[in-house]
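One protein chain is absent from this view; the other protein chains keep their places.
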Amino acid sequence: MSDIKRLDLEYSQLESDRMRINVGPQHPSTHGVLRLEVEVDGEIVTEVVPHLGYLHRCFEKHCEKMTYLQVIPYIDRLDYISAMNNEWPYVMALEKLMDIKVTDKVEYIRVIMAELNRIANHQIAVATFGLDAGAFTPFLFFFRDREYIIWILEKMSGARLLYNYFRVGGLAADVYPGFKEDCLNIVKQVRKTNAEVMDLLIYNKIFIQRSANVGILTPEVAINFACSGPVLRGSGVKFDLRKDEPYSIYDRFDFDIPVGTGEVGVVGDCWNRNMVRVNEMEQSCRIIEQAIAQMPDEGDVKALVPKRIKPPKGEVYMRAENPKGELGFYIVSNGTDKPERIKARGASFVNLSVIPEISKGYMFADLILILGSIDIVLGEVDR
Amino acid sequence: MENVNFLYDLLGKNVISVLLIVSLPLMFVLVYALIAILAELKVSAWIQERLGPMRTGPWGILQPIAEVVKLIQKEDITPDRSSKLLYNLAPFIIFTGAYAAFAVIPFSEYFVPAGINLGLFYIFAVGSISAIGIVMGGWASNNKYSLMGAMRSVAQLISYEIPAAMAVLSIVVLASTMNMQEINKIQSGWFWNWFIFGGPGTLAKLWVIPFTLGLGLIYFISSLAETNRVPFDIPEGESELVAGFHTEYSGMKFAMFFFAEYANMFVVAAVLTTIFLGGWNSPFGDFMQGPFWGVFWFVSKAFTVVLVQIWIRWTLPRFRVDQLMYIGWKVLLPLSFICFMAVSLYVMLK
Amino acid sequence: MIQYIKNIWAGLSSTFIGMRITWKHLFVKKVTIQYPDERFKLPEKARNRLYLEMSRCNGCNSCAIACPVNCITVETIRVSPDDPHQEVHYNGKDRKLWVSRYDIDFAKCCYCGLCTAVCPSEAIQHTTEYEYSVYNRESLLYKFQTLTPEQVKEKERLLAEFRAIEKVCHPEGDAKPAEKKVVDKKTE
Partner (left out) sequence: MLPNEIYDTLKTEFGDAVIEYNDQQPTDSFILIGADNLFDICHTLRDKDAFLFDYLMCLTAMDLGENVGVVYHLYSMTHKHRLVLKVTAPKTDPKIPSVEMIWRTADWHEREAFDLIGVNFEGHRNLIRILCPYDWEGHALRKDYVAPEYYHNMKVSY
């Protein structure tokens, strides 16, 4: 009874024509168990309050109880759509801490795996963005292609989504025969589908009407909110860790950084963010083609480090360009085989924090599109 | 009123024949809805390079029946603190609105349940009943998503009725009758006598053909909006409003909404067929012309229109509310007025 | 005004372009795999249900240690020299430990493959078997031991007898060699 009274009091303080809606935790377009408390004035969104934590799995607490090798399966589960990319900064951080150099072949395989996974991730991002706008067919076209990519990743690592493939100083397994042909076929298929979806969805007038000029994120706000990945580049900031802080062997490849151009709408709106992803798929295809051509055939990929990893005492922060943005791992080692502290700086977590800022004043249907254009994965937000 | 029904000829005017006449369209609607649901499943699957349902019966053709059986078995949930009477009434009202329109739809030369002279007017009158049902269902559900969906839906239905009515009125001007059977009879002959190609007339009608084509398109687009189909499905816009006005419905009540949607699709397709595509007339003069072939032509034409609706649904994204209003009031309405004036001019000069 | 007409034209034309694409897709070959009738062949490396080849397992427990979710439980008994039932390992050496219990709880298993990577004798392996749904969680607890409970009791008794004799002969001799073994494994 007292609860009801308190609610009444709270509602009486609101202006009479506003409505509070809970979008989520169970909702078709929150991409997981996110809850947005939305205040709408008719159809206009006046306030958004995100509530997180429905998928909190105590990742950081878990890590303190586990050895460095056992952490990798858990890292897969952060951003479970692009698990290969997730593992990379973690193993790079440990390699930096232990001062290990990996062989060229390992680096090339890592690049190919990460770029394949980047394509798979962007396919889901663009597909679900279209789905949020109501277009169902491109969604399944992308999922069909993504399945081919996942078949390659499964043949390489043994699992469809949660690969556990990268090891400190190496990889879990070598390439299989016919790997290069598979990759080149995928690249062809990805380009074909992209061209099709361009006509079917991206340049569709209705889709442009829906997503252009919506959720405009200016570069200053984007940097202040530390947005990264396509969200930052959609605002016209030419910043990509693969170019600006080349880790691994990315300095050997020739590729461009797609940024929001304002070809349609305004720089920094949903359409441009989405377009950056579509263009990035093409760039990833280019990287894969070059990497396949340059990759040495001989060489061992198994890690040449002891089975029990004991990094020296120290702290290291390593970041890599994930499909969703910058994923950083801050690892504090105390000299034992278990980490003292691992902090994962998830790109989705940081990118999501911009939602209340950019969705005010737009319509309720736009809020869904803005959320879709930011491309979050709740596994990474809630950790 | 002239005798327009073969059953009256067969059985005479008595209670049995009236009952039969009333229930024949119902039979038709039920069978048609099952086929349309299957068509929706299969067409969407093929467009998306899937196979669709394949397990129930050969190629999954029994899937709609399985779904109906499933829906019958489902628990019928009435939300707590909902307005029970309105909540339970809404699906029936919506279905009634959709079904009542069948009273004036001429399936054949010798079968129209009620050949009233104001057929088109009647269709628009009863078509608006479903708006009441939607508002009832949305408001009584005691759910904010339902309420928003219902409000959007009513705004949409009212806005798009005007361009649709303008399109129909133009044809009424051309045909100078509102009796659907009469409109059909005017269009007999080859397919260039259809009203979408300006109706019967001399070569002087050539300049009015673009306008009648435009009217057909305007009516088709408005009919999509009136039946809440993509790209105008914002009342049930799944990604933002979960399921819109029928979020809380389950079981058979949900099935009623479902049936009503498909029945509505057929009604608008039937009206489009009757007033633009020659109704039960064969496209090729006397070839396959006759009362029984009439049913075939009518149903196949209407079903083709339904298939186009399905095809569009799996191609396009969804509009936003304000864009929907923009299209309704600022695009379709002015254009329909222009077409109306052109057609009136044509009739005056004739 | 020109923009207005252009917008209408863009809306209509892009709709027709989209409809042309979907129309083409109506007639292409479908990609669906009719699952129970046709199956996709999993790659050899696919990590699915674990299988333990007991004759190769030497009971070293490294899989249980490597497992991040603790789904493997191993219990061992040392083989006493006067046990009449001796076994020769796959590599020709005598068995040192009887594995009296080897349980894998597949409700917990996360299929990460760490246990197979550390196994020195390749006894535990991932198979490509993925269809093992069950109706209750208890059925997901797989027991791999080959010894019957009676045999386990018998072996425990034999070991206890042997230990008792050992203690009489060499009062502190038992603990040292065992410890040395563990150290060896770590440095490996």
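Which chain is which? They are A, B and C, in the order written, and residues in each are numbered from 1.
Everything below uses one rule, namely that contacts are C-beta pairs under 8 Å (C-beta built on N, C-alpha and C of every residue); 3 or more make two chains touch, one makes a residue touch a chain.
All figures in this text were calculated on a predicted structure; none of them were measured in a lab.
Colleague: Tell me the shown chains the invisible chain touches, ordered by label.
Modeller: Touch partners of the hidden chain, whole complex considered, are A.
Colleague: Based on the whole complex, identify which of A:56, A:101 or A:308 touches the chain you can't see.
Modeller: Only one listed residue reaches the unshown chain, and that is A:56.
Colleague: Which candidate, A:90, A:239, A:255 or A:364, sits in contact with the chain we can't see?
Modeller: A:239
Colleague: In the complete assembly, which of A:184, A:226 or A:266 touches the absent chain?
Modeller: Touching the chain that is not displayed is residue A:226.
Colleague: Write the list of chain A residues that the hidden chain touches.
Modeller: That gives, for chain A, the contact residues 52-53, 56, 58, 60-61, 96-99, 221, 223-227, 237, 239, 244-245, 312, 314-317, 319, 326, 328, 330, 332, 340-341, 343, 345, 349-350, 353, 357, 382-383.
Assume only the chains that are shown with their structure count from here on.
Colleague: So that we know how the chains sit together, what is the shape of their touch graph: line, ring, star, complete or other?
Modeller: Looks like everything touches everything, fully connected.
Colleague: So the centre of each chain is just the mean of its C-alpha atoms; given that, what is the distance between chain B and chain C in Å?
Modeller: 58
Colleague: How many Å are there between the centre of chain A and the centre of chain B, using C-alpha atoms for each centre?
Modeller: Computed value for the inter-centroid distance: 44 Å.
Colleague: Between chain A and chain C, what is the gap in Å from one C-alpha centre to the other?
Modeller: Each chain reduced to its C-alpha mean, chain A and chain C end up 30 Å apart.
Colleague: Multi-chain contacts in chain B: which residues touch at least two other chains?
Modeller: If we look for residues of chain B contacting two or more partner chains, we find 47-50, 314-316.
Colleague: Multi-chain contacts in chain A: which residues touch at least two other chains?
Modeller: 137, 144, 200-201, 204, 206
Colleague: Chain C touches which residues of chain A in the complex?
Modeller: Contacts found on chain A: 66, 69-74, 137, 144, 151, 154-159, 162, 164, 172-173, 176, 196, 199-201, 203-206, 307-308.
Colleague: Quick check: in the complex, which residue numbers of chain A touch chain B?
Modeller: Chain A reaches chain B through residues 19, 21, 27-29, 43, 130-137, 140-141, 144, 200-201, 204, 206-207, 209-210, 363-368.
Colleague: Under the touch definition given earlier, write down the residues of chain C that touch chain A in their complex.
Modeller: Residues 7, 10-11, 13-15, 17-18, 21-22, 25, 31, 42-43, 45-47, 66-68, 110-114, 117-118, 126, 186, 188.
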